[in-house]
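The other protein chains are all here in position, but one chain of the complex has been omitted.
And then subunit A:
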Amino acid sequence: MNIKNNLSTLIVSVQNRPGVLFRIAGLIRRRRFNIESLTVSHTENPQLSRFTILVRGDKETVEKMSKQLYRIVEVLKVSDPKDVEIVAKELALIKVSIKKDGSRVEITNIANHFRARVVNVNPEYMILEVTGNEEKIDAFYENTRKFGIIEFVRTGRTALFK
């Protein structure tokens, strides 16, 4: 079961060498998938990096592509887990206007409800940080929109197996 239709999370473990990102991205491009999000980082083993890739496309093609990913010399393991098998989170930063009277209090209440943290405040706007799954972040965005969103960024999904 995936949060949205046609979305797959690919978790790719790779030997940490230059050029891997390029080759992985190239393969995904060749299959004409859209990358919804992509995160890369070191892992507990400094020689290994981990890619978490959220792609949109039909399941069968994702499976074929997963096998082709193994052709990349540095790729150690490709998993295409179901959502129930993983803990997946992302982080978003949001810059909201507080120019209108009362906005600040109201936003803080919403933030508390979403367990978002205030990371920066000035007379014009505040910056909030929120983590969670995609739906939670979407909902937080919707709730703060009316105050005027100046900037919004999200990291994309990163995940661990349960």
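Operating definition for what follows: a residue touches a chain if its C-beta (ideal position, glycine included) is under 8 Å from a C-beta of that chain, and two chains touch if they have at least 3 such contacts; residues count from 1.
Methods note: contacts and distances are computed from a predicted model.
Visitor: What name does the UniProt record list for the absent chain among "FAD-dependent oxidoreductase", "Ribose transport system ATP-binding protein", "Xanthine dehydrogenase family protein subunit M" or "Acetolactate synthase"?
Guide: Not shown, but named in UniProt as "Acetolactate synthase".
Visitor: With the full complex in mind, choose from A:64, A:82, A:99 or A:117 the residue touching the hidden chain.
Guide: Within the whole complex, the residue contacting the unshown chain is A:64.
Visitor: Just one of A:73, A:105, A:121 or A:160 touches the chain that is missing; which is it?
Guide: A:73
Visitor: What residue numbers in subunit A mark contact with the hidden partner chain?
Guide: 14-15, 18-19, 22-23, 26, 30, 64, 67-68, 70-76
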